[in-house]
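For reference, the structure is listed below as structure tokens.
== chain A ==
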Amino acid sequence: MDKKRRSFLKKSAVGASAVAATSMFPSIWIKNSSLAYAAKGEVKVGVLFSLTGTTGIIEESLNKATIMAIEEINDSGGINGMKIVPVVEDPASDPATFAAKARKLVLNDKCVSVFGSYTSASRKAVLPVFEKRENLYWYPTLYEGRECSKNVIYTGAVPNQQQDEFVPWLVEKFGKRWYLIGSNYIYPKEENNYCKKLLEGLGCEVVAEEYVPLGHSEFASVVNKFKSLKPNVIFSTVVGDSVVALHRQYRAGGLDPETMPMASLTTSENEVAAMGGDAAAGHFTSAPYFMVWDSPENQKFVEAYRKRWGEDKVTHFVSEPSYFQVYMFKQAVEKLDPSDIAPDTIREATKGVEMVAPQGPVKIDPATLHTYLWPKIGVCKSDGQFEILQQSSEWLEPVPYKAYPNQQCTEEGLKEV
Partner candidate 1 sequence: MSAVIEKESELTINTGAKRFGNTTSQVITYALVCAAIFLVPSIIDDAYLLNKFSTYLIMGMLAIALSLSWGYAGILNLGQALSFGLGSYCMAMTLKLRTVPVHTGSEGLPDFMVWNNVETLPLIWQPFHSFTFAVLAGIFIPVLFSMLLGWFMFKGRVTGVYVAIITLAVLVVVNLLIIDQQRITGGFNGITDLATLEVFGFEFDAYGSSAYYLIAIFLTICLFLALAITKSKTGKIFQAIRDHEDRVRYFGYDVANYQVFAIGASAAIAGLAGMLYTIVMEFASPTFLGVKISLSIVIWCAVGGRHSLLGSMLGAIIIVGMQGSLSESETFLETWTLVMGFVFVIVVLFMPKGLAGAVESLILKIKSRNQE
Partner candidate 2 sequence: MTSNTEQLELKDVVVSFNGFHALNGLDFSVNEGELRCLIGPNGAGKTTALDIICGKTKATSGVVKFETTDLTNLQEHQIAREGIGRKFQIPSVFQDMTVKENLEVAYCKNNKVLSNLFKFKLGKEEEGLEKLAELVNLQDHLDVIAGHLSHGQTQWLEIALLVAQNPKLILMDEPTAGMTRQETHKTAELFLRLKEKHTLVVVEHDMGFVKEIGDVISVMHQGKMLAEGTASEIEQNKEVQEAYLGSAGITNA
């Protein structure tokens, strides 16, 4: 009796530990079912935006825009009848976790594409797995350019698209003494490289170029430097929560945007909502999209977004590409036979895809896989929204290597000219 009971106990212990093991590492038991990407009338995609951690404050809205686009497509019949199944992961604002989760989406979940990332560091961290495993990454954020990967579709702006019209306009309107301030990482440094080239051509003077640590929130000395150097334009590529602190302390310090405006490539409705209209009013931003842009597509987008996520939510120039790039994905996949659906065929099908996005008609450049966009210049009002002062006369070609004329991104990769 005793023996029997023991062996029973043993068995149940084994059983219990097996249950524990499966619940802890569920993926052990999911074997590679098939190699086909689109099976059972489903197309699996990864959604990789931080829901926690420091950049979660912005990436959360990118996640929301992406999910909404997927839901809309599924509600209107999917892609040729196939549903898009999103696998959402939280990379927690940490490059290593980004890399780990990207691996899961590519290797384990066999996603056919992944939508994700905000920072350059996280994009660089996930690149190896997409390049070595021939998958496709859709990156919605404006970035510093100088990348020519065959495994990334870039739907955000590159420096020439944000600056070519913005910088000359500012010089004409405010003057030639510029103060460049950015967060200490590659995006601001590269944007400033490009900016300095433009300023040189316009005969301007850079009175200071400075970088603050990421996440910095004490701008007292910076504001004092503004006061003592008195630049005509403060060109800001400060990102994230630091933007809010910079604007609020600028205003609290008694500076006036009439004579010393901040011109930013990174201040969107999202940050303005957190700094208050008062602190934002009078400063300029250049971007392909603003929430107030008047077009039927944008009205639909903004209404749907607020209905889905809450009336107090805002859309901005990174959430808009997060939204429209899913539709571009749909258009590309639609062209394919279900048995042909794979990352490389989707990439080929994406080349030259056109659609009318909330910002206007956009197109994927076949050579660079970057996007033709509509740069706009906006000035912030005290109600927290921008007023659009000017838009480029045509969609602007993305030139990721514009500052480096001896290099060119082509369909065959980076070429030295």
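Just so it is clear, contacts are C-beta pairs under 8 Å (C-beta built on N, C-alpha and C of every residue); 3 or more make two chains touch, one makes a residue touch a chain; residues count from 1.
The candidate set was assembled so that all candidates are chains of the complex that A comes from, given by their letters.
Keep in mind the model is a prediction, meaning the values are calculated, not measured.
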Expected hit for chain A (complex, candidates 1 or 2) is 1
Candidate 1 partner, complex, touching residues on chain A are 24-28, 32, 51-52, 88-90, 92, 94-96, 99-100, 103-104, 107-108, 119-121, 124-125, 127-129, 131-132, 146, 184-186, 189-190, 193, 211, 213-214, 416
